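Structure in structure tokens, see below.
Of the protein chains in this complex, all but one are displayed in their positions.
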Amino acid sequence: MTSKIMPLAEAVGRFVKDGHTIAMEGFTHLIPFAAGHEVIRQARRELTLVRMTPDIIYDQLIGMGCAKSLVFSWGGNPGVGSIHRFRDAIENGWPRPLAIQEHSHADMAGRYQAGASGLPFSVLRGYVGSDLPKHNPNIRSITCPFTGERLAATPAINPDVTVIHAQKADREGNVLIIGIVGVQKEAVLAAKAAIVTVEEIVDRLEAPMNSCVLPHWVLAAVCEVPYGAHPSYAHGYYGRDNAFCKAWDPISRDRDTFLAWMKEHVLGTKDHAGFLKSAGITPIGRDAIHG
Amino acid sequence: MTSKIMPLAEAVGRFVKDGHTIAMEGFTHLIPFAAGHEVIRQARRELTLVRMTPDIIYDQLIGMGCAKSLVFSWGGNPGVGSIHRFRDAIENGWPRPLAIQEHSHADMAGRYQAGASGLPFSVLRGYVGSDLPKHNPNIRSITCPFTGERLAATPAINPDVTVIHAQKADREGNVLIIGIVGVQKEAVLAAKAAIVTVEEIVDRLEAPMNSCVLPHWVLAAVCEVPYGAHPSYAHGYYGRDNAFCKAWDPISRDRDTFLAWMKEHVLGTKDHAGFLKSAGITPIGRDAIHG
Amino acid sequence: MADANYTSTEIMTIEAARRLKNGTVCFVGIGMPSAAANLARLTHAPEVVLIYESGTIGAKPRVLPLSIGDGELAEYADTVVSVPEIFRYWLQGGRVDVGFLGAAQVDRFGNINTTVVGNDYAKPKVRLPGAGGAPEIASNAKETWIIIKQSKRTFVPKLDFLTSVGHLDGGDSRARSGARGAGPTAVITDLGVLAPDPVSRELTLVAIHPGITVEQAVASTGWDLKVAATLARTAPPTASELETLRDLHARTAKAHGTLAME
Partner (left out) sequence: MADANYTSTEIMTIEAARRLKNGTVCFVGIGMPSAAANLARLTHAPEVVLIYESGTIGAKPRVLPLSIGDGELAEYADTVVSVPEIFRYWLQGGRVDVGFLGAAQVDRFGNINTTVVGNDYAKPKVRLPGAGGAPEIASNAKETWIIIKQSKRTFVPKLDFLTSVGHLDGGDSRARSGARGAGPTAVITDLGVLAPDPVSRELTLVAIHPGITVEQAVASTGWDLKVAATLARTAPPTASELETLRDLHARTAKAHGTLAME
């Protein structure tokens, strides 16, 4: 079998195409920042971006004009405030109008589950009394054939490509995720192709028996990208860079400041190591933290 | 808070009532044999028994007349052959007629999931072309509100009591399951009350972060019953007693032999330790096996 | 603030914490709900069960999480499950006693807006973060509590957007809607506590914090606020409550101020 292990630039180049539906997942933990930057570097356009919690990386993708639409359930910079490029796109259509399809977390999680499960739709007890269904034609209802109850139904999500970050992979490309696992397994299994960036590639995965493992044969590409989740965190490797998250707020408030920062640190560098160096980021190493 | 830790006889006495719907789960691993014996000892009647894989313990419950009906997807003595009391009940109505509601594994698993999820029904791509829906009015169909596809729909399972066996609990009653976890978490969370027998109660659970843990507050009772899964196995504690499973075949073929065996070893003993001694069973201790 | 010994945020957090009983299963929103829930755990309710939507069950963070998915939550949890599981098996499965929420706006029936400010959804004046877990917390927990600073900006006569259901249009409209649970049973603010009228379900001021007047509460409400016939007065923070809360915030600031694992 050909190896799934390849450089990130190659993975994005091969699998992420203009017009694709792309999900980058990671629930505050293990957010695939390095991969998002690579999509920006390779100037993908007309993307439909899917993510439960669009935060800084989606702010950057939106602000750089990669996205035509966004499917989400909560958009913000956790613990800090708004994401300004997201707001500017919705409120003012800059740099281009952004169509939104808005759900709740429970529903987004269920939609990924349906996608992973080969089902066309998901059922939930949700949205009771909420205005969200009025603005989202994908939130419909379904009647239980046994009790007659009406429940919400929404379509499965099956991204063209799902991108996640994980702690480690072995040399075959089997991936282990530890800690807050979010919706990553579902997002990967729902996708037509999945790219996983990892902190390190190891000889033996040493996965506990019932842990979250993604076998290599469900993945399209596995890329070793240390600190690839910065400024989010990788449990057991490094903590979240709260200072960066706070510093992002003023950078992203102003269009020109934002563009200058992205040009210098993302477009102006060739990979994640270059980005970290350019942006003056020194993540806390694994020795300094517990995990 | 009052402790959930109590003797098995007390747990069965308090929570398992005549006429209840009872699920005892464990997918070849961790089958709650000791608890099943206690239900037989306490002579519960008119039970609706639910289990994906009715095997020897359900053979015993059925043969002893505890059950009026059975909801299942595969009935047999794994690696050995038929379960004869189950067959005798279905084929000949002995000791009493047994109504059956028959599903597939995928469906039973989904029905428990719906029960655990607070949903009234489960959806699956199942039973295509099969005769099972003709004989089970609980297998219906539902139409996807997005694609128009027809899929199978079945009602949630919400047992009055679910009974499982696990490796260990801590003194608060938090339970850890390791290895083949089957449908146990779903069966417990779907139930109105759950009884868990465990190999041992320990000071600290030492559960890996993403392992299968059932917190004490979702359980009704936790009972320390060493070798409570015999003749099935408990990963890390003892292996399956294949000799017993093979020996069960001739014991259970004949009604009188079966009754005599049950009277001597189950009805004639007061607890699981007594049963093991009476039946001459010496499970392989944890030192003798890996895992 | 009448008493210089504590802030309005502190009394709000402390009063919310006091209401959490030991052993209660609480689905905790980030921010003020999380501060109150952890204060309860560190004071009178050591066995309160805290669930965060990131999948952490029985979380016992040493410092307050900055995000809903901080490593701190996982590190000291009884177990960590997936996000689909937390919503399906634990919230929708009916395992949550109290859903503890923040809000940008509430109306007189405890309905919540966290979506947009301005009445054109497609072209909002302010785009808020959105629903997150709240719509299903609000409709599946056995009851919900809302913690919010009270002002005419937050306590509005009509929501710009109904994100998460409270008592809907009042009366029995919530029950008829198919929502489960009792809905908002308490709204804890920096001025006092509101609870729904047993019949109309309109939020009624039932307690005020020390040094706060009814007039202040009325003036900080965007509708004609009803006041209970017998109004309770919140007990001032005890020295121990204040010390525990401040220690927690100090530890939190120290941890989050650095790049260390929070």
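Each chain carries a letter (A, B and C) given by its place in the written order, and its residues are counted from 1.
Everything that follows uses one rule, which is that a residue touches a chain if its C-beta (ideal position, glycine included) is under 8 Å from a C-beta of that chain, and two chains touch if they have at least 3 such contacts.
For clarity, every value in this text was computed on a predicted model and none was experimentally measured.
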**Request:** Sort by label and list the shown chains the missing chain touches.
**Result:** A, B
**Complete:** Out of A:39, A:189, A:234 or A:262, the sole contact with the unshown chain comes from A:189
**Among B:22, B:50, B:183 or B:262, residue touching the chain not depicted** = B:183
**Request:** Please pick, from B:15, B:58 or B:127, the residue that touches the omitted chain in the full complex.
**Result:** B:127
**Request:** Over the whole complex, note the residues of chain B touching the chain we left out.
**Result:** 27-29, 52-53, 72-76, 78-79, 82, 86-87, 90-91, 102-107, 109-110, 112-113, 124-132, 135, 149-150, 179-183, 185-186, 212, 233, 235, 238-243, 283-284, 288-291
**Message:** Could you pull out which residues of chain A are in touch with the chain that's been left out?
**Reply:** 1, 113, 116-119, 174, 185-186, 189, 207, 209-213, 215, 217-218
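Here, only the chains that are shown with their structure count from here on.
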**Request:** List every chain that touches both chain A and chain B.
**Result:** C
**Asked** If you count the contact pairs for each chain pair, which pair has the most?
**Response** A-C
**Request:** Return the distance between the CA-based centres of chain B and chain C, expressed in whole Å.
**Result:** 40
**Asked** Using CA atom averages as chain centres, what separation in Å is found between chain A and chain C?
**Response** 28
**Request:** At least two other chains touched by the same residue of chain B: list those residues.
**Result:** 118-119, 209-212
**Complete:** Listed in rising order, chain C residues that touch 2 or more other chains are 74, 80-81, 88, 92, 140
